[in-house]
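Following this message is one structure expressed as structure tokens.
Yeah, one chain of the complex is gone here, protein chain that is, but the others are all in their spots.
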């Protein structure tokens, strides 16, 4: 809890009046959104997260779509894992496509996370998530298997059918025995017909704020 | 368990070679699909349920889309509640829009369910579910409230955001104090901009097979 | 041309600082958007029209989605036909679903049009347009025919396939021999499974500004 506050305290001064600011999902970014409401009041918000969108709307921010947004000054997000080269895996939330659009538009893309998530090599326990057009279901299941992975399509808990992304697509969790050649693997998956976007962020991260709960310390990376 | 088998045994002979057959969601219909595979092998299947679709595909049925299907000979489905006038509430599965399309195309629309679900008046504990275009979120929440109801949008358990229908729409569960004037209430909701379909089936049920687990009896209704 | 300017001149003072304003499609509303940019600069815009949206964005307006918009102070739109009871047919643009959502949210819904479009009874030459889920294609074609109408699905000029709405649905133009019982006809169509919205606006119009090019006069209706 406390470490989140420290991370947020570090991020807050980066937000300046008049900026277009991207806020991703997760509780740390949520806390930043809440505190920013007291810190500056004339920013415009873009967000990939339906949860953050509702929060920002309630807090009175102007929320616009990235569709007509030519420039984002700074964007904040969480992640599952991050390496020292600015790569990240953002797998849980199922909104990685919109996150990547916003990361790509942003001048600075900051990850706010705990220090343990900074790794030398990505852990294959964290799945690579694919957003996939429904018509490509059979093709992608087969392709992942051919590439040595195990693919599981996310199934909805409170309806009959699959969990769908905001674009109406499937979310397929892929487990591979190793992430040693993740960049190449990712490229093959991206090139597969019907794969909209993977949850691997290839050198998109420009900065990070890492919290160390044990030592109550916050470090800035990059 | 046993009563489901008895319901399925009653339904099975209704399926004849060459028919286009609709199979909805749920375990009873699922069992019917499994047994039908041994009973007739040249039927064509349409289904509103992603789960049933996968099952039917694995069993080797030809599954077609209702989009180009001019006629369905017979369709089977489950329900939450059913009354004596052929009305039904089909709220849980979140696939009521596709179910209604298939029910409307079908010459005969049979509900397979347990006897307790046959009611004189619908129980307001079962929500009326609305499939709603995302852009109509604010309008529909407000309209339901104006009509005296409590609306809750379904939220996904395994992604950030809402549970979406196969058409990429929201599912909004509405609780009203009473269903006394359900048909009129339903009409007002259907007429609300952005409401795609409600889970109230207005005189669409042509037949029902009701199982009574206590007396191990199966009755046919209508 | 000149009459459009006169209509716009009448509409302009209705827009006040701080308002949430809906702007529909069409050239008259487009001209209003352009002039409003000089008239007030702190309004927030919602729009059903991709064309107007681009224009408003270029002009520097803040454009928000109706999804999280609880209230629209005033909305302006065009129409194909309008009667004396506040009913309208809005058929050409294919964006009637979003227009209806915005009309329903708006405290005042103003139509800006030429006087000839005010009719005693709607002319069946103007089609009733249905936005329809792709899976309901066969059902709706059949239903319209059963109701005595002729249905034609809009086909894209610059791709293989159908013209799709912003929600990815079909647009089906329906011609009926008469619109004598349009309200009842409309209700039957709305109740058809898979019909998202019709282009008939049932008593949604609160005001209108009508231009008479021959007499260079502008009248306010209602």
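Here are a few things to note about the model shown:
Order as written gives the chain letters A, B and C; numbering starts at 1 within each chain.
Here is the rule we go by: a residue touches a chain if its C-beta (ideal position, glycine included) is under 8 Å from a C-beta of that chain, and two chains touch if they have at least 3 such contacts.
Quick caveat, the model's predicted, so the values are computed rather than measured.
Taking every chain of the complex into account, the absent chain touches A, B, C.
Of the candidate positions A:14, A:119 or A:196, contact with the hidden chain is made by A:196. The chain omitted from view is touched by exactly one of C:38, C:125 or C:158, namely C:158. Checked against the full complex, the one of A:103, A:205 or A:218 touching the unshown chain is A:103.
Against the chain not shown here, chain A presents residues 65-70, 97-98, 100-101, 103-105, 133-139, 142-143, 167-168, 187, 190-194, 196-197, 202. Taking the complete complex into account, residues 25, 49-51, 93-95, 154, 156-168, 171 of chain C touch the chain not shown.
In the full complex, chain B contacts the hidden chain through residues 44, 53-54, 57, 62-65, 68, 168.
The working rule: only the chains that are shown with their structure count from here on.
Its C-alpha atoms superposed on chain C, chain B is turned by 180 degrees; the angle is given in steps of 5. Between the CA-based centres of chain A and chain B the separation comes to 36 Å, rounded to the whole angstrom. Chain contacts: chain A has residues 168 touching two or more partner chains.
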